[in-house]
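Only one protein chain is missing from this complex, and each of the others stays in its spot.
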Amino acid sequence: MPDKQKAARKAASPDKEEVRVGVYTCHCGGNISHVVQCERVAKALGKMPDVVVARTDPSFCSDAGQAIIEQDIQELGINRVVIGACAPSLHEQTFRNTVTRAGLNPYLYHHVGIREQDSWVHDGDPEGATEKAVRLMAAGLAKARLLTPLEPIRLGAEKGALVIGGGVAGLRAALDIAHQGIRVTLVEKSPFLGGRMAQLESIFPTDEEPRQLLHALIEQAAAHPSITILTGAEVTAVSGYVGNFNLQVTQHERGLSEELAEALLAACEQEAPDNFNYGLTRRKVVYRPYPGCYPSTPAVDWEHYDGRPIQVDGKAVVLKDKPQVHALTVGAIVLATGFNPYEPRQGEYGYGEITEVVTLPQLIRILAQVPQGEPLIWNGHPVRDVALIHCVGSREIEGVHTPQDDGQVNNYCSRVCCTASLHTALELRRRFPEINLYELYQDIRTYGRGHEEIYNQAQSAMVHFLRYRGEKQPEVAAAPPGDTHPALVRVVDTLTYGEEIEVPVDLVVLAVGMMPSPIDALVDMLKVSRGNDRFLLEVHPKLRPVEMAVRGIVLAGTAQGPMNIQESLSAASAAAAKVAALLGQGRVELPPFVARVDESKCDGTGACVEACQEEGAIALQTFQENGHEVRRAVVTPANCTGCGACVGVCPKRAIDVQAWTLAQYEAMVDALAMDIPAFAEAEK
Amino acid sequence: MSEAKTNPPSRGELLKQLREEHASSVERTQVLFREQRSLQQSICQMIRETPKTVPEIAAAIGKPSHEVLWFLAGLRKYGIVVEAGMCGDYPLYQKVEEK
Amino acid sequence: MHELKEYGAVGIEKCFNCGNCTAICPLASDEYPFPRSVIRRIQVGQEDRLEQQLDPWLCYYCGDCSATCPKGAEPGETMMAARRWLTGRYDWTGLARKFYTSLAWEIGSILLVALAVVVIILFFHGPLVTERVELNTFAPIEIVHLADWIMAGTLLFFIATNVFRMYWLTVLKDRSLKIPLSLYVKEAWHLLFNAATQARWSTCASDEQDPIEKRRKRNAWLTHILLVSGYGLMFFIIVFMLPWFQTDNIYPVHNPQRWLGYYATGVLLYGTVRALWGRAKKEFQMHRFSHPSDWIFPILLLSVTLTGILQHTFRYLGWPLPTYYTYVVHLAVTAPMLILEVPFGKWAHLYYRPLAIYFEKVKASARKHALSTTEAFAPAD
Amino acid sequence: MASNPKAKQPKILILATLAGGYAGADSTGQAHADYPANTYILPIMCPVMFPPEFFVRAFERGIDGIIIMYSGTDSPYKVEADGTAALVNSSYALMKERGIDIRRLRLAAICTVCVKPFLKEVNQMVELLQGIGFVKDELAAPVTASA
Partner (left out) sequence: MENLHVDALVLGGGIAGMQAALDLADQGFQVALLEREPSIGGKMITLSKVFPTLDCCSCITTPKMSAVAHHPNIHLLTYCEMQSVAETGSGFRLAVVQKPRYVDVNKCTGCRKCEYECPVTLPSPFDRGLGAYRAIRVPFSTAVPQTAVLDIENCILCGKCEKVCAAGAVDFTQRAETFEIQATTLVVASGFELTPLNAKKEYGGETLQNVIDPLMMERFLAPTGPYGRVLRPGDGKEPTSIAYVQCAGSRDQTLGVEYCSRVCCMYAIKQAMLISGALPMADITIYYMDIRTFGKGYEQFYQNAQAMGVEFVRGKVAAIREDDEQNPVVKVELTEEGRIIERTFDLVVLSLGMVPTAGADGILSLPLGEDKFIAIPAPNANPCETARPGIFVTGTAMGPMDIVDSIITAGSVASAASAYIREHQKETAYA
């Protein structure tokens, strides 16, 4: 394509040719134009120096809109492009591709956010918003004048991925990535795979056995030649970037040799709370959470093992944890760190105070321990009446609910609790036909395929429904001694015209929501962000729903937010597709936003080297020049993060971060500060 | 692909074929087109001088309001009619002056 | 809920309280937001609240609620069941409850009463005149009339006590209202008017938008009112004017005795056949879940009518024995119908319904009255 | 604006890191919150690239207030937290020399979803500037008066 070559040549030597800027103000389908008067912005910008064309369009990101820009580049010889539109995080890449298609270097384009930071926050002040748009665009123009063509840094990418979390999402993601010929290391913190799903007994809407499904996955993963599974392991250090993350994984000793394992398991006497049963029961410190778990070798609960020897065959065996450190290099990281069930506050609905109050996950474990056909006994009483309270730790309202330690309330819906508690109610009905069941809910959210049917079945199974309002929660109280039932639930029932209804019960079940797993350390290491709900945050729910803002890190499953198993599987597979697309080629491109030394100005003061905190990013080197020895700073782009610590300290202003230069900022400040005669004139 | 000896039909033949195949739909559409044209003319006539609302136009030409609105939506889209302010809760429509 | 199911309710548990039934109902009001008001009380097991409700009686089962229910919860049928349940509640003897919840009890009692009638006649009948029809000789009119009066008295006793229970539960128990006696008198016309015209039912039809449905509903109402008129007339005639009616005189055709009798018989025949036909075909919403009690009453009534016609025909034909036999059968079905069905069975709605409307009106005007008096005494500000 | 000139507003420059404040400002937009329009947000990688002179220069050009919204200790850059604090301190020294009220430059740690803190910072600066006025008046005043 001769046109493209010509344009590229032109762009390659911008100093020698005139700057021709195209300025594009997007209506964003009304999002911007409802507040900012885009035509006025275009008019004002059109009168500024170097601007060849200033246009508006309902949406420049559409195919037709992009075509306009391409056409301008090719036909009007535009060599700098400024676009005012939505946040750069959304469509900067879209337009980089557009200008590239038209033959222009992608870094000769600058994106100005006038939606999130203008029209959406100033809708009460259209005049102010319009003026602001003009100034921001003028600043963009000022920067654009100083842009230079750049090439991305191309690096080889490690064709391997790390999956953190060995629950259903992690396993699915690992398998899907491995299917694409990419090595996978799966790291699971606990000594066993399976995650939360293994703790369930039956899953909706198919009533399948979760552990059977899990085992199908685990078997495949364990047998796959490209998957390495590390249980009892945690990521303890991270460096690098997409394509080349360097990680340190610390793995606890399993503690048991294959031969001795069974004997040790049998001989062990020390006990600890069984967290597989949510602390309702106790188990040995040498343990298997459930028969058929993977790996099948028992593990040692290092947290609770007190170090005393265990007598086996007359020998005293002392178990020792010798953590092993693995160094890994991977191209991408999948976060499948899962969730924790919400732990109700002491006293919330009587939890922790009244022994008849348990959580739904606890109830599931309780039921798992009652043999089929036998009655349900709790605290020595046969259970006749059960109340299940929905939305515990979900849909909380600020000012109504007591905040948690971090001052926040969980104002999100946890998505699965409605169906899960109805599904459990059905299980109760099936096994204990005489039980009276009460569901206390705000809205029944059986949204999924086959879920409404579960609601219908629960109704047909004579489950009683009582509906409370978020602001007026039910109350749980211990019944006075001698009462027929140990506890009492009071609810203002909106279905019964707001009358208060009292339900005497033997068991109160709190359908608790989901909270993200405690992964603060990991979040800090990876520098990834979390949303207001504390779950990990995707870039954009529709544009890049499984990717995080840090390139090369993707999300799978409930680490991102509440999901059921089916949804977790989908999300995990979607994450795997992103990893496969990213690493399939074996190389990645990084933006060229790294420090660059102006050789003509640098005289080797070394201030930059002192200021730099990134290893191997900048160093002084000695050159021979015209017979003289000169010392100058030299940047190693792959190690430079582009923070600019070197820029501010250089007395000669000889170093800059490419595409983010100090001169550009000064020009932008000038543009923001100046009066805009052109704008004023255009108004006349 | 097709055999070499059968010549592709000429453009004229193809057009004739098209006309024959679609004779009935063309006839039906022509009836529709004539109705549309006369309705469009009477609407445009009404709002050439002063802008009017949908119910006003509908009452004047004796057509249901929703039909009139649909016509105006089309005329607006193709730049024949523009909105010209409001009359209470109803927008006013006016014919664009011909150049 | 289980109890109501014994009374024939279906699908109450399916109701998720969306309110569709109440909103579609042409008769429901803010004071009586049924069917849901009834369903909800049943769902949460508030028996005491339910037995104080007039709501079930205010429904005529047009079936719109059931037809449009998004969950197939059959609110109309629940209302029907609630009426049966209430009949059982009002009845202090406990018989009504037995009849509704046990088919064996109901049929057994009917057979028992029928048998009793046959036995009584067997022992006490007069001479059989076989040359000509002398019914009054076979069944001396004084005795029959006396039995008639005894029966009517018993009936009245049961009805009155049950009605009082109804009054106590639905009106007196509501302490929030003080009802001046004058209001009972003032609103009394509602009782008569509704008993006579079923005017309330006709609103079911008048609110209907769909013309076909409207016609169906209007026809249903018409059929019902014809049936009631025929029944009422017949009842009146045989209780109060039996000597005039049961006679061996053959009146000329233009005599009121003849044409009143024919009218009543005609509409009864038409009405019961239609009712049974509808139940068999299940063409209406209201006929899709027929409870045994819904069948038995029209069957009895039809049998009464048919045996009456037969007996009448035989008499005119001058066949003495068939006349006497059919007369016995006629009485044997009439008696249980009246004794059992009227105070304890389906036919109780004949008086509970107008009474409920009457109480509703009384309560409403009492409420209005209370409001106006408090307003009158409210200090002006 | 030319036809109906409003009272001139002070200008606030916000230098916001892409990993922190800039994303926070985007979140504020997504929440459709409201704040004054005389605020100009420029994305930066990390504030340490600016020498103190940059800020003084900006004030001299007519920027009345500057907020640096950085990511603090959550930054992807090792140098950001301490480096920025040091930078701001040396900038204050320079501002004092030039007679510029040091409250005109503020440092705030803003995360990607910090809507409320973002609004708080902006509104505080707006209020402050309403109180202390335009920077050009300050620069015009004799240095002795402020000392």
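By letter and in written order, the chains are A, B, C and D; residue numbering begins at 1 in each of them.
Quick note on the criterion: a contact is a pair of C-beta atoms (placed from the backbone, for glycine too) under 8 Å apart; a residue touches a chain by one contact, two chains touch by 3 or more.
The structure displayed is predicted, hence computed values, not measured ones.
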Given A:Ile229, A:Leu428 or A:Ala575, the one touching the chain that is not displayed: A:Ala575
Subunit A residues touching the omitted chain (full complex): 27-31, 33-34, 58-59, 61-67, 85-86, 90-91, 94, 97, 101, 123, 176, 179-181, 203, 205-206, 208, 210, 213, 216-217, 395, 397, 411-413, 415, 443-453, 456, 494-495, 497-498, 531-533, 535, 540-543, 545-546, 560-562, 565-567, 569-578, 580-581, 584-585
Positions on subunit C contacted by the hidden chain, ascending: 16-24, 28-30, 33, 36-37, 67-72, 209-210
Interface with the unshown chain - residue positions in subunit B: 11, 14-15, 18-19, 22, 25-26, 29-30, 32-33, 36-37, 53-55, 58, 65-66, 68-74, 76-78, 83, 86, 89-91
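Throughout what follows, only the chains that are shown with their structure count from here on.
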Pair sharing more residue contacts (C-beta pairs) when A-C is set against A-D: A-D
Intercentroid distance (Cα basis), subunit B paired with subunit A, Å: 52
Rounded Å distance, subunit A centre to subunit C centre (Cα mean): 68
Separation of mean Cα positions, subunit D and subunit A [Å, integer]: 30
All chain pairs that touch each other: A-C, A-D
Parts of subunit D lying in touch with subunit A, wherever the complex brings them together: 1-3, 6, 9, 11, 13, 19, 23, 25-30, 32-46, 48-51, 54, 57-58, 61-63, 74-80, 83, 87, 111-113
Residue numbers on subunit A that touch subunit C, as the complex places them: 444, 455-456, 459-460, 462, 464-467, 493, 495-497, 501
Complex interface listing, subunit A residues touching subunit D: 87-89, 113, 115-118, 120-125, 127-129, 131-132, 135-136, 139, 524, 527, 529-532, 537, 549-550, 593, 611-614, 641-645, 647-649, 657, 660, 662, 665-666, 668-670, 672-674, 679-681, 683-684
